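Note that one protein chain of the assembly has been removed; the remaining protein chains are unaltered in position.
Letters A, B and C name the chains as they come in the text, with residue numbers starting at 1 for each one.
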Amino acid sequence: MPEPLIRTHNLEHVYPAGGGVPALRGVNLTVRRGEYVAIIGANGSGKSTLARHLNALLLPTEGDVWVNGWNTRDAARVRDIRQTVGMVFQDPDNQIVATVVEEDVAFGPENLGVPDDELPARVRWALETVGLSAQAKRPPHLLSAGQKQRLAIASALAMKPQCLVLDEATAMLDPVGKAELLLTVRGLHRSGTTVLAVTHTMSEAVEADRVVVLSEGGVVADGTPADVFRDEETLQSIGVDVPIISHLARMVAQRIPDFPSDVLTVQAFADAVCHRLGGQG
Amino acid sequence: MTTETAVPSTPVRKIVVSGVLGAVAIFLGWSHLGFIPWIAGAALTIMHVPVIIGAVLEGPWVGTAIGLIFGLFSLLQAVIAPTGPVDVWFQNPVISVLPRLFIGVFAWLTYKAARRISVPWILFMAGVNVGIIAAFTFSLGQSNAAAALFLAGIGLGGVAALTYSALKMEREPLALVLAALVGTLTNTVLVLSAIGLFGHLPWAGLPAIAIANGLPEAVLASILTVAVVVAWKQIETGTRKSSL
Amino acid sequence: MNADSPWIELRDIHYTYLRGTPLEAAALRGVSLEVRAGETVAVIGPTGSGKSTLLQHLNGLLRPQQGQALVLGEDLGNSAVDVREIRRRVGLVFQQPEDQLFERYAGDDVAFGPRNYGLPLDAVRERVREAMESVGLPFEAYKDRLTMTLSGGERRRLALAGVLALEPQMLVLDEPTAGLDPMGRRSLLQYLRVWQDEAERAIVLTTHNMDDVALLADRIYVLVDGRVVRVGPPRQIFGDPGFLLEHGLGLPSATQVVQALAGRGCSVPVDLLTLEEVADAVERLAYERV
Partner (left out) sequence: MSASEFDLLRSVTLGQYLPTGSVLHRLDPRVKLLAGLLLLVAVTATSSLAGLALALALVVGGFVVARVPLRYALSGIKPMVPFLALLALLQIVAIPQNDLNTTLLWRWAFVTLTVRDLVAAALLFLKFAVLMWGFSLLSFTTTTTELTHGTEHLLRPLQRIGLPAHEFALMVNIAFRFVPLLATEAERLMKAQASRGADFGGGRRLNFVQRMRKQLPLLVPLILSSLRRAEDLILAMEARCYTGGRGRTHLIHLHAERRDYLALAGILVVLALTVAAGFLSADAVIWRAIASIRTS
């Protein structure tokens, strides 16, 4: 079994100003290369706190976190860890450093000391991947929120990370922006990047092939979206909504007994209906 | 939203906080929100408040850096987009940039010292101030008795109010008020002295301007500094309750 | 303003930012809109269609450069109108309002509005109590809380309370549920519905969440590039999903399912809006085939 990309062991975190209440209570999580994992939970469940341990922005109060075999407590490895795990944050405006799009993308590689002559090609590749090549010379404050988030992804990509953590990256986007961002992320995952999406938007969680549910700092569920979203009651009790479609599927299942209730997307639901009607007709 | 109180001051933090508060200073100047019209067409500025806040929160280096940005910007604004006669003098970096480098340092020193303030120290300071005002009134009294008495009245009133509130306030807000007062007076005194040095204004007139302009600016700066820092570091003060 | 005339009537409003400068940008190009007592009107449109600019004409933050804005019988075109009184009766809440809180204690922030209108302390306290209770922030428990220590959802409801404390006749909300987690969104919508049913009140809101629109709106205005391209009840507007998708607008979940079913030949009535209706329609389809 190859070493997982990310592994946490009894990870606990207490914020100094948090009044002693642990934000994370003993989280054990492993993520293998190439996985697309969604981390969901109500506000205050510890989602973002967990995400910020994965690139050593936060260090555990108790327990350990390993990235690519390196312990995040090992100061000498912090740079390698952050190069391996890129991160995109929630607010599009507050994560852009430079006053020109292409220079912001270059910021990360410049910090890594990527040789000067390699930088232009890398910046062009990153902007190409997220579809922002035309905006290279423009100031960021003239971009839409969706474009700014894609710029943030390009800036993380330019460091050639093995894994990309999206910390509620679609929360402040409109539907068009959300769809574009999810499309970009799906493309990255298909080309081999491990993706960890912290979100409370169910349409984003359904994109993943594995869902981890957090509540009050602990993992309460970990499985495929279909398994996790089958149990609507417990999820609602910890303040997590199921995708609207699984809610609809469950309502139909009450009316038509053998209707599959583990359906998650609009298309899957429509197929199930037609299959159910076709099969009977 | 919890902010860690004891946060190590890494180089990144120093650069970012300086840049962001520097942006506030630039914005206040550029949008004229930083100018509050005062009597006789003069305007009080609060563009030095971000410098004081930066110094109090992140130390003297950040205070100096924001002071530099504030100074360079006011130089640039005086040259490119002048609005009043004062701007002609502010085209000279010794007047617009040099004094602003010291606001942060003095504000930080006062803030650090004031946190260890004790009642006898307050009374001692009150005594010192009264002495200064007395000497000043005596010297000015030679040439213009009426003005001297008037200014002395203001000065004594100020010291009395300050001493009373110092005895009443808690440690942290008091330290912030003193940091803001010293920071503002540093700016006013050094800028006016530089102006005096270049002979733009007669030396005799400077103390009057210092008090007429400097004191209200100091009051404004301390109100703003306390309101921001106390909210940012979530410090409970005063009645610890809303006014309802 | 007689009884049945609309509370708000915009006629052919044009607005251009920075008019006459090289940075000129036309936001509204002839918009007409009407809001009647007790109605909930939704304004939907892609980002940059002029939604926020339109909303700011409803409480006089922006005055019409061209066309007429009649709000509660006053013509906002002429500058003699007491616009502060209009702003009291038409409460406007901006996007991410939690960023605009400035008082240290929650109670004081809600009191900002009533104090601006010179109310005595006990009247202010009563207004603040009522407003905070109506958004699920118990007065005694929350009035002395530090604003910065409240959660994002709580601060957004506090900002809403700050407007409700002025006892407005109308609420104008710019993306009220944007960025909230599902629980926060549900509770906010609940408070809005309760507020509207309490008395004859109207709501105008913009949002990208089409499920909210299907749930709340009596009438919908579709805005594209500063022009109203469609207006009508939800069933009619969402009955033509192609048109909305074409302009980059989302669809309520129910409509998405209906479209997917239609695409596969299982025809269900096209104007279904809620999940219950879809579930019943599928049930009917299943038992018809038997």
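Quick notes
By definition in this document, contacts are C-beta pairs under 8 Å (C-beta built on N, C-alpha and C of every residue); 3 or more make two chains touch, one makes a residue touch a chain.
This structure is a prediction, so every number in the text was calculated from the model and none was measured.
Of the chains displayed, those contacted by the omitted chain across the entire assembly are A, B, C. When the whole complex is considered, the residue among C:Ser5, C:Asn116, C:Gln190 or C:Gln236 that touches the unshown chain is C:Asn116.
When the missing chain is restored to the complex, the residue among A:Glu62, A:Glu103, A:Glu216 or A:Asp271 that touches it is A:Glu103.
From the set A:Val114, A:Leu173 or A:Leu277, the residue in touch with the chain omitted from the display is A:Val114, counting the whole complex. When the omitted chain is restored, the residue from C:Pro97, C:Gly153 or C:Gly179 that touches it is C:Pro97. Residue positions on subunit C in contact with the hidden chain: 17-19, 21, 23, 56, 59, 61-63, 65, 79, 84, 87-88, 91-95, 97, 99-103, 112-113, 116-117, 148, 162-163, 166, in rising order.
Across the interface with the omitted chain, subunit B contributes residues 1, 3, 10-13, 15-24, 26-28, 30-33, 36-38, 46, 49-50, 53, 57, 65, 69, 76, 79-85, 87-88, 91-92, 216, 220, 223-224, 227-228, 231-232. Seen across the whole complex, the unshown chain contacts subunit A at 52, 55, 57, 79, 82-83, 86-87, 89, 91, 93-100, 102-103, 106-116, 119-120, 123, 139-141, 152, 155-156, 159.
Note that in this section only the chains that are shown with their structure count from here on.
Counted by C-beta pairs in contact, the busier of B-C and A-C is A-C. For the pair subunit A and subunit C, the distance between mean C-alpha positions equals 30 Å.
Multi-chain contact residues, meaning those touching two or more other chains, occur in subunit C at positions 152. Residues 1-2, 227, 230-232, 234, 236, 240-244 of subunit B are the ones that touch subunit C when the two sit in their complex. Within the complex formed with subunit B, the subunit C residues making contact are 103-108, 111, 121, 124-125, 128, 143-144, 146-149, 152.
Within the complex formed with subunit C, the subunit A residues making contact are 42-44, 144-145, 171-172, 174-177, 200, 202, 239-241, 244-245, 247-248, 251-252, 255-256, 266-267, 269-271, 273-274, 276-277, 280-281.
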